[in-house]
Structures are given as structure tokens and as C-alpha cells.
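Of the protein chains in this complex, all but one are displayed in their positions.
== chain A ==
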Amino acid sequence: MNTLNSTITSEANLPEETRAQKYDDKPAETVIEEGRTVGKPLASDPKFKLRNVEVFYGEARAIKNISLDIGRNEVIAFIGPSGCGKSTFLRCLNRMNDSIDICRVKGSLQLDDQDIYDPKRDVVELRARVGMVFQKPNPFPKSIYDNVAYGPRIHGLANRKSDLDDIVESSLRKAGLWDEVKDRLDASATGMSGGQQQRLCIARAIAVSPEVVLMDEPCSALDPIATAKVEELIAELSASYTIVIVTHSMQQAARVSNRTAYFHLGHLVEVNDTTKVFTSPEHELTESYITGRFG
């Protein structure tokens, strides 16, 4: 028993040492200056104009004084370690945080120069313009057709069946799913593969012709092949939509986005052209993150 114990302790010691080594040169003293973002957070003719945004969950401050512009038809990637607030920030853009009772948003958030959090603003209209794709594929337990047609139906975008058929077909085509499902539009969406489901969710989001599509880690539940298809799709969609994508995969951010924003503990540390972020980041925290020293 004695020897047994000692083996366990000596083994347990091992990773601690490496951990210590690993974090020895970690920029622990790096001071994040609140509200200061290095790089190019601002744009000339932005779709979203976000100034001094703060988000609170009860007493806790999840987003700390962030200012950012998101340009028209650009693909911007939010990266950062878990819990850094990138998803929270994303969900402010179409007020998905509204359903969380303890969540409060401060600051000025504007979409095309109109305040998003104006009490008079209709959240239904906002979400019709700013669509969203979630981390886990979440098709409705209905047919493939009904999934895509649901948005146009509730917004009254199609008056005739043929119009609706057209919208469904074009959305599925844009999502690269048409050829796979055109013969079984009445089949249940829950019977599709994960990748197909996620592309169906994208088709569902773009069926209401939004101006912006928010994607919250859209590929985290998908295998590499399905991921490649979704990324291809993002590249195609970027021609006509503004896309904001939250991702844990830096390769994905590098592949699909024009600009990349790095979040750290609720701060927006750096925003730059994607190539710049991944080749010569300006901030040392960004560098530590993309070289894999933490996160």
C-alpha cells in the first residue's frame, strides 16, 4: 500500500511541473487596458456600429466596454478562450440574450444606424434581419420543407404555394443541400446527418433573406467533411450577407474570415485583418493564444 501511494503522488507531480514550466513565461502581468483594442476595430461604413458595450449577468460583468464596427458583407470571426464572452457578445447582435432574465446590456449597439436595444424596437423584425445558426444543429422535428418554409410563413414572405416552393428551393440550393434532399423534402429533418442538419439550419436562417447571419460555433458538432462543406458555404454566402462567426478553431477563422477579433476575459483585445492576426499579431495575448500557449 505504501509503495502504491508513492507512485501515485510522484505521477501526479509530473504534469504540475510541466504546467508550471508552460506558464512560467506566460504574460501574467500583461495588463489589459479596458476599452482599448489594438488593430482596426472600426470601419468606414459599418453594418453594425457597437460602442462601449457592456453585458452583465446579474452582478458579473461578462463583456467589458467593447467598441467594434462590423462592415457590410464582411466575414468577421470571433476567437478567444472559453468563457471570454464571444458568444455572449454575438447574441447581443440579435438580442437572443433577452430571454435570459438576469442579463443586462449597456452601451450603444446600432444596426444600420438604428439602435438595436431601443425599447420600441421590434425584436421579431430585428431577428428577421439578423439570422442565427447555433452550435448544435437544431432543426424542428418537422419535414425538411417545413423547416425551411417556417420563417417565410410566419413573416408572410410568400403568398402562394409556388412562391414558397421557390424560396425553399433557392435557400436549399444556397445551402448546398438541394441535390441531397430534393427527392425527400417531406422526410423528417431529424433523420438527416449532423452536417446536413446544420446546413438545413443555415438554409432555414437564410430563407427569410436576412442581412446578417450570426453563427455560434456552427461546426463544433460536425466532422471534418461536413465542416469543409459548411465553410465552403460561408465563403459563398459572404458575397451577399454579413457573417459573424464564433469559432474555437483558429484554422477555421483563418480560412473563412476577412477580419478576426480576439476576445479575452470579456475584453476585446485585438481586431485585425485575418492574415495579420495569424501572421503578426500586435498584442501579446493574441500571440499567446494563436500559438497555443493557453485557451
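What we mean here is this: a residue touches a chain if its C-beta (ideal position, glycine included) is under 8 Å from a C-beta of that chain, and two chains touch if they have at least 3 such contacts; residues count from 1.
One rule holds for everything that comes next: contacts and distances are computed from a predicted model.
*Asks:* According to its UniProt entry, is the unseen chain "Dihydroorotase", "XdhC family protein", "Fe-S cluster assembly ATPase SufC" or "Phosphate transport system permease protein PstA"?
*Replies:* Result for the unshown chain: "Phosphate transport system permease protein PstA".
*Asks:* Could you tell which one of A:Glu34, A:Glu125, A:Asp163 or A:Asp186 touches the chain left off the display?
*Replies:* A:Glu125
*Asks:* Among A:Gly39, A:Gly85 or A:Gly151, which residue is in touch with the absent chain?
*Replies:* Residue touching the absent chain, from the options given: A:Gly151.
*Asks:* Mind pulling the chain A residues that touch the left-out chain?
*Replies:* For chain A, the residues touching the absent chain are 3-4, 7, 94, 96, 99, 101, 124-128, 131-134, 136, 138-141, 150-151, 154-155, 188, 190, 201, 204-205, 208.
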